[in-house]
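Let me begin by handing over the structure; questions about it come next.
Take a look at chain A:
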Amino acid sequence: MTSTGFEPKIAAFVCNWCTYTGADLAGTSRIQMATNVRIIRLPCTGRIDPLFIIKAFERGADGVIVSGCHPADCHYTAGNYHARRRFTLFNDFIEFLGIDSRRITFSWVSASEGQKWADIVNDTTARVRELGPFSGYRDLVRSGLTGGQDAGT
Partner candidate 1 sequence: MRELKNLAKRLLEEGTVKVVIGYEEGPVGVRPVFVTRPADAEKLVFNSRCVQNLAAYLSRRRGHIARLGKSAIVVKGCDARAVAGLIRESQLKREDVVVIGMRCGGVALRPSDEGPLTPETVADRCSGCESREPKLADHLLGELPPAPPKATRMFELMAQIERMPVAERFRFWAEQFERCMRCNACREVCPMCFCERCIQDKSQPQWIETSPHARGNLSWHFTHAMHLAGRCSSCDECQRACPAGLPLGLLNRKMAEIVRNRFEYQVSDDSTVPSPIGAFKQQDPQEFIK
Partner candidate 2 sequence: MSIYQPHLMRVDGIIDETPDTRTLRLVFKDPALAEKFDFKTGQFGEYSVFGAGECTFCIASPPTRKGYIECSFKKCGKATSGLRDLEVGDEMGFRGPYGNSFPVEQMEGGDIVFIAGGIGLAPVRSVIWNVLDRREKYQNVTIIYGARTTGDLVYKRELEEWSRRADVKLWQTVDPGGETCDWKGQVGFVPAIVEKAAPSAKNAHAVICGPPIMIKFTLPVLSKLGFSDDRVFTTLENRMKCGLGKCGRCNIGEVYVCKDGPVFTAAQLKNLPPEY
């Protein structure tokens, strides 16, 4: 437990065929890992819309993991190739909007890589814990006077 006692909340969007099974393998192999991650299962990385990641940050997630099958392993043959292009754009563009891309981990974890999944979880949790909480997005709501009408002093 760190001095500040901050425990990051991390959302993980994983593909059902490889990473979810890999994570399951990590569990059955009794591999110890951080408990900050909440796994959301999707059919394929191709179904992981950047909007899901934005929604996670919008609702107060401090970090996000996106993981799926290695290229050429995709159950739907090309899901992860399309996803790779989308994540490439997402990763650079999110940085431009001012969201630290170190809060997001993209990875390929196959069904047999239980240990790799545990490492991903631990590394991401440690990194995000060090980056600190990220409630900036969720608190962007300024009720009452909005529309940027504030010229300051």
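Note that contacts are C-beta pairs under 8 Å (C-beta built on N, C-alpha and C of every residue); 3 or more make two chains touch, one makes a residue touch a chain; residues count from 1.
Behind the choice of candidates: all candidates are chains of the complex that A comes from, given by their letters.
Computed from a predicted model, the values in this text were never measured in an experiment.
Enquirer: Given that all of 1 or 2 sit in the same complex as chain A, name the one that actually touches it.
Expert: Among 1 or 2, contact with chain A goes to 1.
Enquirer: Please give the residue numbers of chain A that touch candidate 1 in the complex, ascending.
Expert: Touching candidate 1 from chain A are residues 50-51, 54-55, 58, 71, 78, 81-82, 84-101, 105-108, 120, 136-138, 140-143, 146-148.
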